[in-house]
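Only one protein chain is missing from this complex, and each of the others stays in its spot.
Note that the chains are named A, B and C in the order they appear, and that numbering of residues resets to 1 at the start of each chain.
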Amino acid sequence: MTGKPAPACHSGPDHLCMPEDARKRAARRLSIARGHLDAIVRMLDNPDAYCVDVLRQIKAVQGALSGAGEVVLRGHLEAHVATASTRGDSVEIVEELMEALKYT
Amino acid sequence: MTGKPAPACHSGPDHLCMPEDARKRAARRLSIARGHLDAIVRMLDNPDAYCVDVLRQIKAVQGALSGAGEVVLRGHLEAHVATASTRGDSVEIVEELMEALKYT
Amino acid sequence: MTGKPAPACHSGPDHLCMPEDARKRAARRLSIARGHLDAIVRMLDNPDAYCVDVLRQIKAVQGALSGAGEVVLRGHLEAHVATASTRGDSVEIVEELMEALKYT
Partner (left out) sequence: MTGKPAPACHSGPDHLCMPEDARKRAARRLSIARGHLDAIVRMLDNPDAYCVDVLRQIKAVQGALSGAGEVVLRGHLEAHVATASTRGDSVEIVEELMEALKYT
């Protein structure tokens, strides 16, 4: 790589890998979302649970997942997409990202 | 209630509550999503994890949560919204649902 | 219909139709969105247009369409879904709505 170095990115044996900071922050956020999801599953054990409360909780977890997704996406853009031209794999990296963003 | 009976809906002491079938199906789907989320958190322990793989997994869990949300929403529409006019609380029930749907 | 009357809803010859207020408000919002969309198309005639500005404008129009969609949805919930049990077509009306909400 001749350009600017990617931010702290452990170089895998045969592939790019996540900047450590993004990896740890995403893990932290997903753990919290996991706890929240746990609480919703328990909430549904109670026959008194009300639909709209459950809907709201599900939306909250979806928001948390989006937040974690943003952390991962930002790390990817900085570490791998912004450096694609210097590596020479712009077409592949953009194609792959567009594909991954599609399934919202 | 004079119309069609709402599908099996346990009547809470002072509020509407979820049709049992929707409650059980949503719980089952959310448990699966929780397992999936667990797997992503573990995946992030590995310094070799790749951003786009993580993004794809997060999207998959979001899809599962949307699926669970649909089960809950359908149950709510059938059991509580479709019967609102007979109960006389249409305005409140619609307002509440619109509010809950907003935070996507 | 024996329950509460639906809010000002012209009764079509063989189908339910939109409450007039929702129809007019949705039309107004969609006209504004159309003007905005027009402006983006013109903006794209300029070779100096910048991708991120265009993305932001597209998002703004999407927001306006969501707003119009909310007006229509609220009118539908109040006029047609909340009264479904009295009409006796809850199953069909909920099915139809779930189907329409799916394609986001």
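The definition used in the following text is that contacts are C-beta pairs under 8 Å (C-beta built on N, C-alpha and C of every residue); 3 or more make two chains touch, one makes a residue touch a chain.
This one's a predicted model, so the numbers in the text were calculated from it and none came from an experiment.
Participant: Among the chains present, which touch the one that was left out?
Facilitator: A, C
Participant: Where the complex has a chain not shown, which of A:Met18, A:Ala33, A:Ala49 or A:Ile93 is the residue touching it?
Facilitator: The missing chain is touched by A:Ile93.
Participant: Mind pulling the subunit C residues that touch the left-out chain?
Facilitator: That gives, for subunit C, the contact residues 10, 12-13, 15-18, 20, 22-24, 26-27, 30-31, 33-34, 37-38, 40-41, 44-45, 47-52, 54-56, 58-63, 65-66, 68-69, 72-73, 75-76, 79-80, 96-97, 100-101, 103-104.
Participant: Which subunit A residues would touch the chain omitted from the figure, given the whole complex?
Facilitator: Contacting residues on subunit A, toward the hidden partner: 2-4, 6, 70, 73-74, 77-78, 81-88, 90-91, 93-94, 97-98, 101-102.
As a convention for this text, only the chains that are shown with their structure count from here on.
Participant: What topology does the chain touch graph have (line, ring, star, complete, other)?
Facilitator: If you draw each chain as a dot and join those that touch, you get an open line.
Participant: What's the rotation angle, in degrees and to the nearest 5, for a C-alpha fit of subunit A onto subunit C?
Facilitator: Subunit A sits rotated relative to subunit C by 180 degrees.
Participant: For subunit A and subunit B, let me know how many angstrom lie between their CA-based centres, rounded off.
Facilitator: Their C-alpha centroids are separated by 22 Å.
Participant: Taking the mean of the C-alpha atoms as each chain's centre, how many Å separate subunit A from subunit C?
Facilitator: Once rounded, the distance between the two centres reads 32 Å.
Participant: Could you tell me which residues belong to subunit C and also touch two or more other chains?
Facilitator: none
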